[in-house]
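Here it is: the structure, laid out below.
All protein chains of the complex are present and in place, except for one that has been dropped.
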Amino acid sequence: MKINKEELIKKLKELSSSGYNYLVKITAVDYIDHLEVIYFIRNMQNKKEENVRLDLKNGESLPTVIEIYKAADYYERELSEMFGIAIEGREVKRLLLEKWDGLEAPLRKSFQWGSDYKSG
Amino acid sequence: MSDERFENAKREMEQLVVDSLKNYKAPVGAFFTNLKEATKAIASGAIRWSRKNSLWPMQFGLACCAMELMDFGASRIDAERKGYLLFRGTPRQCDVMIVAGWVTKAVAPEVKRLYEQMAKPRYVIAYGECAVSGGPWWESYNIIKGIDQILPVDVYVAGCPPKPENLFEALMKLQEKVGGKIED
Partner (left out) sequence: MLTKINVGPIHPSTHGVLRLVVTLDGDTIVDVEPHIGFLHRGVEKLAENRMYMQSESYMEKIDYVAPMAYSDLYVAAVEEAMGIHPNERAKYVRLILLEFQRIASHLLWLGTFCNDLGLMFTMFTWTLKDRDLILNLLQDVTGSRMFYVNMRLGGVSIDLPPNFEEHANKLLDYLEKRFKEYEIFLEKNPVFIERTKGVGVLKKEDAIALGVTGPVLRASGVNFDVRRDYAYYVYEKLHFIPQIQTKGDSFARYKVRMQEMKESIKLIRSALKLMPEGDALGMPIKLISPPVKEKEVIVRRELPRGEGMIFMVTDKQRPYRLSLRTPAFINLSALKYIAKGASYADLFSILGSLDLVMADVDK
C-alpha cells in the first residue's frame, strides 16, 4: 500500500497492534529524482505479509520507527549511510563504513565508479 | 762413473736438503684456524636446517580461504607431519604469515601492525586470488588490490580457493628459499 510521509507512524502503530509485529526489512530504491522507501512487515499468527511504501524527495528526512519495532535499529543505520538520508528523532552512527570519512552515499546512482577506483 | 764424482753428487744432494729444511717454517696455528671456520660453517648449516624444517605459521584467515586452511590443519591433509605445527594465535612465536582472504581498507592497518610484531626472519605467503591481486572484487570501492601493496611477499599461490595440497607445495618451495637453494 502506498502512503504519504506524514501518516507513516500512525499507520505502522495501527498495523502493529493488529498482529503485524515482526519487521522483515527496510529498503530503498533510487529513482533519480526521488527515493522510494519500503517497509516489509509480517503477521506471525496467520503468516501474511504486507509492504508499506512511501516517496521521499531528495533532501528530506525520515522519521524513526524504533519505538514500534526494536529491530529497526540496524536497518535505519545502514539506510542512512548508504543513501544519504537523515533520520529524525535519534542519533544514528555509521555502521558498515565506519572508518571512512570521504565516502558519501555509495548506493546512489550518482556515485561514479571511477571516483574512488584508483588502486591503493 | 768414478767413485769421487758419485761421492761429490751425494754430498751436494744432502746439502740441498739440509738448506731447504732451514727455510721451512712449520705452520703452528693452522689447525686452530681451520677449526674456527669449520665450526662456523657447520653451525650456520645446522641453523638453516633447523629453521627450514620447523616453520610455524600464524593463522590469518579472514574469509573463504580460511576454510581451506582449517582443512589443511585437520586430519585428512595433515600439516604436522612436515613440521608446520598447530596454528598459533600470537605473532611473537611465528615465522610465516599466511594471508588468506580479501583485505579491505578497514583491516589494512591491523595487518601491517601484526606483520611488524613478528620476529625476524619472517616470511609472507599470499594464498588465494584475493590476496594476490584483488580477485573477483577488483572493481569494488573498498578493497586493496593485492597484499603486495603493503607487505613484501615471498610465495604466491593462485586459485579460488586453492586446494590444500597447493599450500603444501608452496611451503616446500619456501623451505628451499629458507635453506638457501633458490637465489632471490
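By letter and in written order, the chains are A and B; residue numbering begins at 1 in each of them.
In this section, contacts are C-beta pairs under 8 Å (C-beta built on N, C-alpha and C of every residue); 3 or more make two chains touch, one makes a residue touch a chain.
Just so you know, these numbers come straight off a predicted model, no measurement behind them.
Student: For subunit A, which positions touch the chain that isn't shown here?
Tutor: 21-25, 27, 29-30, 38, 40, 44, 47, 69-71, 73-74, 95-99, 106-107, 111, 113
Student: Would you write out the residues of subunit B that touch the absent chain, in ascending order?
Tutor: Against the missing chain, subunit B presents residues 59-64, 66-68, 70-71, 74-76, 89, 102, 104, 106-107, 110, 114, 136-137, 139-143, 160-161, 163.
Definition applied: only the chains that are shown with their structure count from here on.
Student: Between subunit A and subunit B, tell me the centre distance in angstrom, where each centre is the average of that chain's C-alpha atoms.
Tutor: Going by mean C-alpha positions, subunit A sits 54 Å from subunit B.
Student: Can you check the complex and tell me which residues of subunit B touch subunit A?
Tutor: It is residues 105-106, 139, 141-142, 144-145, 149 of subunit B that touch subunit A.
Student: State the interface residues of subunit A toward subunit B in the complex, per the touch definition above.
Tutor: By the definition above, subunit A touches subunit B via 97-100, 103, 106, 113, 116-117, 119-120.
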